[in-house]
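A single protein chain has been omitted; all remaining protein chains appear in their positions.
Each chain carries a letter (A, B and C) given by its place in the written order, and its residues are counted from 1.
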Amino acid sequence: MFLDSDLLMSALRALTPILLAALGGAICERAGVFNIGLEGMMLLGCFTAVATSWFTGSPWLGVLSAALAAAAYSLVLAVGAVTLKGDAVVLGIAMNLLAVGLTSFLLRTVFGVQGTFSDPALNGLPLIGGLSPLAYLSWVAVGVAALLLSRHVWGLRLRGVGESPDAAATLGVSPAKYQYGAVLSSGVLCGLAGAQLALGNVTLFTENMTAGRGWIAVVAVLLGRALPVGVLLAALLFGLAEAVGFRLQGVGLPQQATDAAPYVVTLGALFLSTARRRRRTPSSSGAVS
Amino acid sequence: NAAAKKDTGTAASGSSGKSFTLVTPDAVGQNEFLKLAVTGVEAAAKEHDGTQHVYQSTDAASQQQNVQAAVDAKPDVIVLVGFEFADVVAQQARRNPGQRFLLVDACTAKPFTNVSCAVFREHEGVFLAGAEAGLLSRSGKVGAVDVLDTPQFRRYSDPFAAGAKKVAPGTTTGTRFVGGQSPFDDSARAKEQAGTLLSQGYDQVMAAAAAGNYGVFEAAKAKGAFAYGVDVNQCPSSPGTVVDNVIKRTDVAVQKGIDAVLGGKAGTTVSYGLKEGGISLTGLDAGVDSSQCVIARHKDVLTKVKALRDQIVSGGLAVDDPAAR
Amino acid sequence: MTPPRAEAPVAVELRGITKRFPGTLANDSVDLTVSQGEIHALMGENGAGKSTLMSVLYGMLRPDAGTIRVDGRDVVFASPSDAMAAGLGMVHQSFKLFDSLTVTENVVYAAEPRRFGLVDRAAARRRVRELAEEHGLAVEPDARVGELPVGLRQRVEILKLLHRGARTLILDEPTAVLTPAEADALFAVLTSLAAQGRSVILVTHKLREVLEGSDRVTVLRDGRVVSRLVTAETSAGEIASAMTGRAVELDRVHAAGTPGEPVLEVSGLSAAGVHDVDVTVRAGEIVGIAGVAGNGQSELIEALAGLRAVTGGRVSVRGRDVTHASAAERRAHGLAYVPEDRHAVGTAPAASVAENLAMGHHRTSLSRRGLLAPGAVRTHARTLVERFGVKAASVAAPASSLSGGNLQKLLIGRELAHDAPLLLVEQPTRGVDIGAVQHIHDQLIAYRDAGHAVLLVSAELSEIRGLADRVLVMYEGRVVGAYGKDAADEGTLGLAMAGASGDAGAGSGEGAGSGAGANESAGI
Partner (left out) sequence: MTITRISGALRSPVTASVLAGLLVGALFLLGTGADPLTAYDAVLTGALGTDGIGATLTTGTSVLGMALALAVPLRAGLINLGGDGQLVLGGITAAATALYSPLPAPLTVVLALLAGMAAGAGYAVLAALCENRFGVPLLVSSLLLSYPAVSLASYLARYPLKEPGSSLPQTRAFPDGVALPAFGDSTVTVGLVLVVLAAAAYWFTDRWTAFGYEIRMTGLNSRFSVYAGVERAGLTLKLMSVSGALAGLVGAVGVLSFPYRFVDGSLTAPGYTWTGLTAALLAGAAPVGTLIASFFFAVLQVGGLAMERTTEVPRELTQVLQAIVIVFLAARLRFPRTLLKKKGAV
């Protein structure tokens, strides 16, 4: 009854914005910038996507401008944390707060409404096989990010910068440059995540519509150990747990239980994965000698 | 707080001296009925040639601060919308016997001479919407998407099911709750929750998901199913999908409440339901033909629903109130 | 060695370099000329300004005054990459490596062989193998650098330079972590590089190396050049007195100790990296552990200190079984410990000198019923700073502002002040200048003579031979030899360290120790 194609689609829809944002977070993490501002960047992406699509009639321009706007917004983190050496966590929290205020303010000034902007004439993204093109793009992005990080010259340098900016600097690699690059790419990816949420999952803008997805993305980054494929698996786990949770309400589980389900499942997965790693590590290091 | 008094005055510069302060429990943008409350207090200010202020809260802490600030400013009437205020109004009413309060949507546990209440019997309207759904459903499955599993929101799902079953006894019913980290704003999640109902063959969905309603409408539209809105006429946002709306005339309750308080009738509780016209359906109102609601094409259904309404109004049919349990 | 080539073209020329830090004139109008094909030693006591000068040359610091010429052209370096582009390369004293990356990735980082923008891993690995083979710097290309012992990390640093084809190599105390044999191998590399026409600037505290391996010597004191010497025409004594400004008595011989009751008894100890080790250290005795870095010495010490889980065997201190005791319990039972890595383990560089000196004492002599008065901490710090001659602006200054030598004095002072019956010491004089080395050695001997037991791990054979009453040699996690003070000559130890096994020093030694101990000298 549970494992039907609807469930899978539901999971994939829940997954896409989280995955895109988490990929951005993972790249930042690898570059040594803890990006906790995914939520805010995503929200700004949502608004820009809707506004642009509304005024130009093209959802594609909406996607593009969302990526650009969120990237521009991510400069706050880049300048604050990289150039001015501020605390990335505080900056991220402030950016999330700022994005809520800013988008609500813009919603009021641009559309003259409070709360929600929705109009039958607003163009959303077309669906291919039931999913928005950005969903497919997000899977491609996982592959590209994995390849770039593990094999490309940029990826190597980025990882080095994240591990020891000092050492990178002595080899003529500017840590700031790579960290800016990482933060900006996370901006682009969060912008896409926002566009997906506002023009793909639904076709409207609501104040604070990201509703904690950026935080889930942060969890996915930590859970996936900032590896693109790990992040994909973490986001998938989340999406599935959420989709199953929705259905469990149907069989009478209280809402509070289904709300908690994705987090409990994630924690369980963490236990299992670390337990396995732990079991493996001692034996392998023992074999070395 | 002198500064507060000086540079306020958002409306009519007229000076009958009447002043009203509306305190909302959440940001006004979040709920249609809060927007209506604002309309109501504005209308009252106009009517009485006075001034009005709106203090928007976001959480329990700011609710208390705003009520305190309102009390400090001593307007003629302080209007509070939402059951969140029941405790704090009781406290302030006791401390400030001279201050008059109008509490909308709830009432204090103990009566106070300076507190008037306006409460709604949403369940009556929802019951009628459910009846429409029961009559219109082809699959025999009608459901609801609520923000949270709370008694207040149960008022939008349980009577909906009851209404459907009243007219079509074999109807299957189900309810989903949006939940999550930000249940009032999460239209994507609301859309998914509606989707789980629709994928099981439900074809009529009551949408009580606050800002998430738009997500419910989108889901219904995609599956060719039908949805029901709340508070105001939400049909234009998704014509052809939204069948009808449970209208809650918060504006009327606010304006009439202020009139009554100013008219010396403080300390009373007025309950608004179908009978008082505080609750109704778009389909039963005058402008139904221009409402863009699906129900306008189903006069036969409306006839049956009108009959039910008359029974409820006359007291012949009692609708169970989930929040009273 | 090779005579100075005065006629050779100038590779690097520094003129009038002045660098001021708040409160310190680190370099005062320093001139330095390095010719092509020359190995040029830069010497001076801790804090003399050597690292500062090299940082200026390498573009990491901007001089307040002065000019730099490379290959006859005036240059201004805004960053290390400018310096690299001009053909300079530097091995920093504290490693600049990426622990989570492989050896290959570290070596080719920022100068990667590519294919379609991707790192050509096969080519990179090949390159590392070639370089390693060519220069005798064997290291597994796919190993994670973080898992390598210090000695091997040093090799990676040098490989990095070679990969970049630097024409002038700057090495800041490159041999501090190497055994004499490894150091000799390094010098063979450097000499062959010089023969190819490259120049080497070598910052070091070791007179033996300078005398054997360099062409010319420049000596700094208090930021100023006090002496320019041609190696072939000078002596250890002359350099030492130039550095310190006074006559230095080299090659001191310490009297043997008088061992008493056993303090540390280890039997059959096994832990990750350590196999079946037996050691006994008695009161009034220094036992030295020699070995090529990475053969389990650090692991053994960590196991003894309670920082590494013991998987077998028994450890007792003063007769009490502490095999599974925590680090804190061991300390309480009379153990003090000077770790190898003073920055990452031995101190909190961001904390003040006073706070660093309080560690370990904060629950004993300094605290009264859990209370720790800041005043008492400061007083304690002033006493120790005085007693161990730590040069610090004030006890409130961060430990990171101390030079390496002074940080080491701080660390040793703190641990000696415990007056613990058993002291574990690793690499006590690494990167420390001659004056300070003597000071530290005297302290250790005095500590022993006061009736304490000392277990000393050092990569410096001369140090082991000078201090230890008995010497153990570790190889691949096992103790492969034990020698009395007199039997422990460099040849014997060198062979044992290379795995040539046997107390008698017999066996078929091949591999690492290329000519270990062959050329004996009055090393410091």
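Criterion: a contact is a pair of C-beta atoms (placed from the backbone, for glycine too) under 8 Å apart; a residue touches a chain by one contact, two chains touch by 3 or more.
Small disclaimer: the values here were computed from a predicted structure and weren't measured.
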Request  = Please identify which of the visible chains the hidden chain touches across the whole complex.
outcome  = A, B, C
Note = Touch assignment to the omitted chain, from C:213, C:346 or C:494, lands on C:346
Task = Out of C:359, C:397 or C:482, point to the residue that touches the absent chain in the complete complex.
result = C:359
Key: Candidates C:331, C:378 or C:439 - the one touching the absent chain   = C:331
Inquiry  = One chain isn't shown here. Among A:26, A:41 or A:100, which residue touches it?
reply    = A:100
Note = Contacts from chain A to the absent chain lie at residues 76, 79-81, 84-87, 89-91, 93-95, 97-98, 100-102, 104-105, 108, 169, 219, 222-223, 254, 256-257, 259-260, 263-264, 266-267, 270-271, 274-275, 277-278
Key: Touching residues on chain C - with respect to the absent chain   = 59-62, 78-79, 305-307, 326-332, 337, 339, 344-351, 355, 358-360, 362-363, 366-367, 370-374
Key: Absent chain, residues of chain B that touch it   = 1, 3-4, 7-8, 10, 27, 53, 55-56, 58-62, 64-66, 68-69, 72, 83-84, 87-88, 91, 95, 105-106, 148-152, 323-325
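Methods note: only the chains that are shown with their structure count from here on.
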Ask   = If you average the Cα atoms of each chain, whose average lands nearest the overall Cα average?
value = A
Inter-centroid spacing, chain B versus chain A (mean Cα positions, whole Å) = 35
Message = Just the number, please: Cα centre separation of chain A and chain C in whole Å.
response = 45
Message = Just the number, please: Cα centre separation of chain B and chain C in whole Å.
response = 76
Ask   = Okay, in this complex, where on chain B does chain A touch?
value = 27-31, 35, 148-149, 174, 176-177, 179-183, 185-189, 191-193, 195-196, 199-200, 211-212, 214-215, 218, 237-239
Ask   = In their shared complex, at which residues does chain A touch chain C?
value = 147, 151-153, 156-157, 159-160, 163-164, 166-174, 285-286, 289
Query = Which bits of chain A are touching chain B when the two form their complex?
reply = 4, 6, 10, 13-14, 17, 104, 107, 113-116, 118-120, 197, 201-204, 206-209, 211-212, 215, 242-243, 246-247, 249-250, 254-256, 258-259
